[in-house]
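Here it is: the structure, laid out below.
The complex appears here minus one protein chain, its other protein chains still in place.
And then chain A:
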Amino acid sequence: MGKSRKKIQIIILLLIVALGGYAIVSQVWGSGGKPTEGSKAPDFELLGLDGKAHNLDEYKGKAIVLNFWGTWCGPCVKEMPALQAQWEKWKDKDVVVVGINAGEDKMAVENFVNNMNISFPVLLDPNKEAIAKYGISPLPTTFFVSKDGKINKIHLGQLDLATLDKQIEELVKS
């Protein structure tokens, strides 16, 4: 009944704590849940209208306004000019606006973007994989992602220029 027994006891207890802790953490904050404010923004790998693949990593160090939209969705169309205006205002100050289109084909999106004179990066999500990862249900939904990759704010529904400006200012400060 010497030191070796105590060591074994400690090892077993530590193993239980490690296994149990991992089980609880992975179950409660794990894959099943939608991302929430404060959690890490899920990564994606999507084709942009520029023909290149884009992921979250390439915007590292920048604050991201991630807008999920569709050409058929009225409020999305209405908030596009506001997003474009903010993109022009903030693009040199380490803020990037990214639009993720929900499941439409390239031509529909391309035509729309050309007609609206949108110049911020627009990505296509034909299989709605990013949509699923971000747990989007109503469109538009906008995620404000801070420089460290954490979700600062989730906005459901249409954004107007003033709110958007305020949100981005908060995002840059955070």
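Assume contacts are C-beta pairs under 8 Å (C-beta built on N, C-alpha and C of every residue); 3 or more make two chains touch, one makes a residue touch a chain; residues count from 1.
Note that in this section contacts and distances are computed from a predicted model.
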Practice item. Refer to UniProt and select, among "Cell division ATP-binding protein FtsE", "Peptide/nickel transport system permease protein", "Cytochrome c biogenesis protein ResB" or "Glycerol-3-phosphate dehydrogenase subunit GlpB", the name of the complex member that is left out. Key: "Cytochrome c biogenesis protein ResB"
Check your understanding: Of A:L46, A:V65 or A:I118, which residue touches the hidden chain?
Key -> A:L46
Study note, to complete from the structure: chain A positions in touch with the non-displayed chain are 1, 5-6, 9-10, 12-13, 16, 19-20, 23-24, 26-28, 30-32, 45-47, 51-53, 70-72, 102-108, 111, 124, 127, 129, 132, 137
